[in-house]
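Each remark here refers to the structure printed beneath this line.
A single protein chain has been omitted from the complex, and every remaining protein chain is retained in its original position.
Moving on, here comes subunit A:
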Amino acid sequence: MNYFPDEVIEHVFDFVTSHKDRNSISLVCKSWFKIERYSRQNVFIGNCYSISPERLLRRFPCFKSLTLKGKPHFADFNLVPHGWGGFVQPWIEALARSRVGLEELRLKRMVVTDEGLELLSRSFVNFKSLVLVSCEGFSTDGLASIASNCRHLRDLDLQENEIDDHRGQWLSCFPETYTSLVTLNFACLEGETNLVALERLVARSPNLRSLKLNRAVPLDALARLMACAPQIVDLGVGSYEDEQDSESCLKLQAAIRKCTSLRSLSGFLEAAPHCLSAFHPVCHNLTSLNLSYAAEIHGSHLIKLIEHCKKLQRLWILDSIGDKGLEVVASTCKELQELRVFPTDLHGGGNTAVTEDGLVAISAGCPKLHSILYFCQQMTNAALITVARNCPNFIRFRLCILEPHKPDHVTSQPLDEGFGAIVQACKNLKRLSVSGLLTDQVFLYIGMFATQLEMLSIAFAGDTDKGMLYVLNGCKKMRKLEIRDSPFGDAALLADVNKYETMRSLWMSSCEVTLGGCKRLARKAPWLNVEIINENDNNRMEENGYEGRQKVDNKLYLYRTVVGTRVDAPPFVWIL
C-alpha cells in the first residue's frame, strides 16, 4: 500500500470525490487516514449538531468547501418552531479564526444572519460560492456585503429562503470591475429589484450560466437581460405579464432564439397563460423544466409547451396539468428521470388534480424515471402494482395522498400491497414517503424488501409498535426516519437503542411515545442528543414530577453526535 510516496497517493485520492468513498479510504490505515485528512477538499456535514467547528478543523485543516445542514426536514412544513436552532454563526466565526481557505459554503435549513454574511465576506479572500437553501434570518443587507467584498464570487444561489427584503441596492454593490459571475439566483426575494444594476451586472458577466430572477423583474427587462446573455444555460423567469405581440414580447422572442445553450427553464412566478409560447423555439433542447410556481398558467398551455420538450429529464409541475397532461408527458418525454407534481388544491375535493391514472401513464411511458414526488387525491393498489412493474428503477418514490388515512378508492383496502410492490420491485430504492391508509403490513414489506432505503417518511400510518420495529430491524441502511401522527410508542422507540448510532436522526411527532420513554432512551444512549420540542409552555409539569405515562404530545428529535448536548437550545427545547 505504501510503495508510493504520499504525493502520489494524494494524487490518486484526488479522483475520489464522493464523501462516502473518502470516508472509506480514511479507514484503510493510519497513513491513508492522514493523507486523506489533509487532502479532503469538500466536507459534508449532514447535521450541524453532530460535530463542532473545532473538531472539523482539527480533522480537515485544508478543506475548501463546506456543506452544512441544520433543521430537520419537517421544518419545511412548519413543524419546527422559530428559534429551534441551526445557527451558522459559530461555524463562520470558527472558520474565520482559522486559516482555512474557504471557497464554498452550502447551507440548508440553517439560520444565517447579516453579521454572519458580512464576516464571511471579509474573512475568505478566495470565496467563490454561496448556496443557501431554505435558510432564514438574514436580509438583503447581508447580500450587499457578499456583493461588495467577495472579489472572486462565482455563485450566489438563493433557493427558497426567507429573506428580509430591504429593497436596498444590493445588486449595485457588485463593483464595476467585477466580472466573474456564473450563477445568480434571487428568485425568492419578494421586493423590488434595481433593474438597471441588474442589467449592468449581467452585461459585464460573460461567464454567466445561470440566472434566476424574482417576480419584480418584468417582461421588458427579461428581454434585455436575455439579449445580454445569450450564453445562458439555466433561466428563471420572474414576471411575465401578458403583453402578447407587444414590442417587448417580440424582442424577447428574438432574444430567446439566440439562447441556443438554454437547457433549464424555471420561475414564471407571475405569469400569464400565453407567455409560454415565446419559449417554444428552445424547448427541443430543454432538459429541465420547473413550472411548479406558475399557478396562473392553464393546463392546456403547459401541455402545448411540453409537447416540444422531447429531451426533458427533469419536470416539476402543478397538478393542473391533469392526467391528460401527464399522458402527453409520458408520450413525449422519453428521457424523463425526475418528476414532481405539486398540488393546487390543498384541501382535497378538487376536480382538476391528477389521479392514479396519470402516475401509471408516466410509469409506462418513461423508462428512465427514477425519482418521483406525486401529490394526488386518490390512489389504488392496482395502480401502484402496475407502476412497480413498469418502473423497477426508482431511487426516490414519494407519494402524498392529500387526505390522511385514505384507502384504495376502488377496493377500500389499505394501500399496503401497493407500496409493498414498490419496495419489492425497486431494489435500489433510497428514499420513500408513504401515505394513505396503511397498516403494520406495509412496514413489514418495507423492512423485508427495502434493503437500500436511507430515508423514510411516515404520516398517519400503521397500527402498533410492530410497524416501526419492522422498519428499524429490517432497513439496515436507514439514515433518516421521520414519523408523524402514527401510533408508535416507547416499546418501538426503545427496542434497539444502538440502531440510532447507525442513523443520522429520528423524528417522531404526535405519536405514542411518552416523556418517560424518551428519558429512558436518553439514559441508555449518552451518545445521542434526545430533544423534545415542547410547544405547550408547560415546563412546570416536568419539574413537578409528572412523568411516565404522559404522551409526548409534542415532538421528539434525536440524533447521534460526538460533541454532546448543544448549548444553543431555546427554552422550549428540552434536551434529555
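The rule is short, and it goes like this: contacts are C-beta pairs under 8 Å (C-beta built on N, C-alpha and C of every residue); 3 or more make two chains touch, one makes a residue touch a chain; residues count from 1.
By definition in this document, contacts and distances are computed from a predicted model.
Trainee: Would you kindly match the missing chain to its UniProt protein name, picking from "Small ribosomal subunit protein mS29", "Auxin-responsive protein", "SEPT2 protein" or "Sm-like protein LSM3A"?
Mentor: Of "Small ribosomal subunit protein mS29", "Auxin-responsive protein", "SEPT2 protein" or "Sm-like protein LSM3A", the absent chain's UniProt record names it "Auxin-responsive protein".
Trainee: Which of A:343, A:365, A:447 or A:474 touches the chain that is not shown?
Mentor: Of the listed residues, the one touching the omitted chain is A:343.
Trainee: In the complete assembly, which of A:93, A:141, A:335 or A:463 touches the absent chain?
Mentor: A:463
Trainee: If the hidden chain were put back, which of A:256, A:317 or A:437 would touch it?
Mentor: That would be A:437, which touches the missing chain.
Trainee: List every residue of subunit A that touches the chain not included in the displayed model.
Mentor: Considering the whole complex, subunit A reaches the absent chain at 74, 76-79, 134, 160, 188, 241-246, 269, 272-274, 292-293, 295-296, 298, 300-301, 342-348, 375, 400, 402-405, 407, 412-414, 433, 437, 439-440, 457, 459-460, 462-464, 484-487, 510, 512, 515, 534, 536, 538, 541, 546, 549-554.
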